[in-house]
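Note sheet for the following structure.
The complex appears here without one of its protein chains, the remainder shown in place.
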Amino acid sequence: MKRLLPVLWIVGVMGLAALAQSALNDYYQRVLAVIAINIMLAVSLNLTNGFSGDFSLGHAAFMAIGAYTSAILTLPARTKAIVLPDLPPWLGQVELPFLIAILIGCALAGLVAFLVGLPVLRLRGHYLSVATLGLMVIVQVVALNWQPITRGARGISGLPPLTTLLWAYGLMLVTVMVIWRIVHSSLGRAMMAVREDELAAACRGVRVFRTRLFAFVTGALFASAAGALWAHLITAITPSSFSFLLTFNVVAMVVIGGAGSVSGSVIGAVLMTLLPELLRRVETALAIGGQPLYGLSQIVIAVLMLLVMIFRPQGLMGRHELIQVLAGLSGARNKPSSAPAELAGEAQRVA
Amino acid sequence: MLTPSYLIQQFINALNMGSIYALVAIGLTVVYGILRLINFAHGDMMTVGAYLALAVLSSLALPAWTALLIPVFVVAALGVLIERLAYRPLRGAPEVAMLITSLAVSSLIENGATMTLTAQPRPVRLPAELVQRVDALGINFAVMDGVIVALAVALMIALSLFVRRTTIGIAMRACSENVRVTQLMGIDVNRVIAVAFAISAGLAAVAGVLWSGKFGIVDPFMGFVPGLKAFVAAVIGGIGNIPGAMLGGYLLGFAEVFFVAFMPPEVSGYRDAFVFVLLLVVLLVRPSGLLGTREVNRA
Partner (left out) sequence: MFQARSRLPVLPVIALTLALVVSACAAPPPAAQPAQQPAAPAAETIKIGALYGVTGGMSSIDAPGMNGMKLAAKQINAAGGVLGKQIELIAIDGKTDQTATTNAASEMINVHKVVAIGGLNDSTFALAAGPIAQKAGIPFVTAGATLPTLPEQIGDYFFMAPFGDDAQAYAIADYAIDDLGAKTAYMLVDQAYDFTTALAKFFKERFTGRGGTIVLEDIYKSGDTDFSAQIAKVKALDPQPDVLFISAVPSEAGLTTKQFREAGLTAPIISGDGFDTTLIAEVAGENADDVYYSTHAGLDNPDPKVQNFVKAYTEEYGRPPENAFAALGYDTLNLIADAIKRAGSTDPKAIRDALAATQGFNAVTGQISYASGQRKPDKSITIIKVQDGKYSFVKEIKP
């Protein structure tokens, strides 16, 4: 039965996605696709920021790599001859299916993450954060200057709109399931051990550097896939698409959901995608003297972020998973996991 | 191209930018030292300071020099207030929680300013004596540029004396060593933190006034880029370390200006990438920044 459960869920979620794809109009499909993409981003960022304890601010860099790679690889050769005449001939001719383009993007992002991770992951704490932020700036600057490949500030537009709900939710499922399995494997426990106490983990035989690098590279792979999906949803990308604001937004999803909880990241992503969308409709409708209160939705979200952090600093889910919470609510059994989790939280309170 | 006057001119330009970055970076580092908070709303304190200066300058009722003083005190008070409302309730929570609240505060200020003041950039006109240009031997700068460097250096000296000579300053340094032990010594940590925020926000206000005065413009997003750059500067120098932030600020100013000054345009587009590669190199050689001390199990 347990073996069968994932299959059942895959069928269930994909069935829902297929239903939504046929029944809902373009607007709702778009919002749903954005939700799936944000879930992928948040869950994959959580691998480093929540589980292995390396607070990365460079997620948009990997998104950009995935987006540009799949954009260039899927653009019809005829279009490329016009918009990207300076591409190397082999790249100008090539026209790949979406999945292969996504996979190549993932491979590239993974490679970059590996090469960058080797030196950068020697850093700790906020030094690591600023170094990963730097990676994002560097990728952005390269995209801005590498004219023959990226068209610079003009960006690449007219991408085929390949991102359907089936693609988005299919890849989202893969992301969440893979990361769920990682987190609940010995590798995941090694990550958490590194997060809590590097020295102790090393003493117990955890290969600290390797574990952190693994988390960083894996996160990059899925961020790249999310970037490719995003590119083919929006159909126009420029270097400024992958900005600080985007990174901060994903970081906020992770922290609000609860760094260290996979379901928390999912919830954070859903909330932080739906809320602005709903609030925007309210702000457009709410007009004082005929003037809609543009900016209100951002302000409400900022206030909500403040309140969530003040009343639940560990994020909505903390380090728990929804399953545990639901089980706890039903009063079926005491969770043996909660005591160590709180201890771990205590250990982090230094100041 | 490499005439002495060109070199000196670029040196002056870099000194100017470095001074402002250093001021912003110090404010960031003072708070970081105690709370381990990367305050993403720090740049927005610059914005508030600049708008206040604009209000004072255009009111005409107040003398021009108050355009520096009023913003400093108001923004320092605002900094303390924000600390009380958005950061103190999170004392002891995971560090990332405060990072998120600082992002929220930043969004509040930027969008609040856009809603109430519109995003139209507004011109700032300085008194004529500050705008006057000094032009000698092919080197050209405004009186204002001199004021920026002088004021920045004076404030840095004052701050160094403050943290060395006064009780509260020493308490601040103690807090950045170890908050809990400091508390056990009978120091009112809340007061120390409030003072740190006041200093931090006050310095940002000065930087904001100088920035808007130098460039003649304010808009709701003006603090974002310098705030981020100051973060980089503080990290280069060793975040939490005041002399480190000064050094980092000047290094950043010089790196930026000299890269554009001595690189052909085909390459100078990579300026921001260069700055971060420089940062990475610094960090790889010295993982805690140039003047930072190795932290054990704190971040």
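By written order: A and B. Residues from 1 in each chain.
Operating definition for what follows: a contact is a pair of C-beta atoms (placed from the backbone, for glycine too) under 8 Å apart; a residue touches a chain by one contact, two chains touch by 3 or more.
Since the model is a prediction, treat every value here as computed from it, not as a measurement.
**Student:** Quick one: say which of A:Leu16, A:Leu111 or A:Leu199 touches the chain that got left out.
**Tutor:** Touching the chain that is not displayed is residue A:Leu16.
**Student:** Based on the whole complex, identify which of A:Gly134, A:Gly295 or A:Pro313 touches the chain you can't see.
**Tutor:** Answer from the full complex: A:Gly295 touches the omitted chain.
**Student:** Could I get the residues of subunit B that touch the absent chain, sorted low to high?
**Tutor:** 1, 3, 6, 9-10, 13, 16-17, 111, 114-115, 118-123, 125, 131, 133, 135, 138, 140, 142, 211, 215-217, 219, 221-222, 225, 256-258, 260-261, 265, 268-269, 271-272
**Student:** By the contact criterion defined above, which parts of subunit A meet the unshown chain? Give residue numbers in ascending order.
**Tutor:** Those residues of subunit A that touch the unshown chain are 2, 5-6, 9-10, 12-13, 16-17, 19-20, 23-28, 30-32, 34-35, 39, 144-145, 152-155, 157-158, 161, 169, 172-173, 176-177, 180, 184, 189, 192-193, 230, 233-236, 238-241, 245, 262-263, 266-267, 270, 274, 276-278, 280-287, 290, 292, 294-295, 298, 319, 321-324, 327, 336-338, 340-341, 344.
As a working rule, only the chains that are shown with their structure count from here on.
**Student:** Just how far, in Å, is the C-alpha centre of subunit B from the one of subunit A?
**Tutor:** 31
**Student:** For subunit B, which residues count as touching subunit A in their complex?
**Tutor:** 32, 34-36, 38, 40, 86, 89-94, 96-101, 103-105, 107-108, 111-112, 114-115, 179-180, 228, 231-232, 235, 239, 269-273, 275-277, 279-280, 283-284, 287-289, 295, 297-299
**Student:** Using the touch definition from the top, list the residues of subunit A that touch subunit B in their complex.
**Tutor:** Listed in rising order, the residues are 49, 55, 119-120, 122-127, 129-131, 133-135, 137-138, 140-142, 144-145, 197-199, 244, 248, 251-252, 255-256, 259, 293-296, 298-299, 301-303, 305-306, 309-310, 313-315, 345, 348-351.
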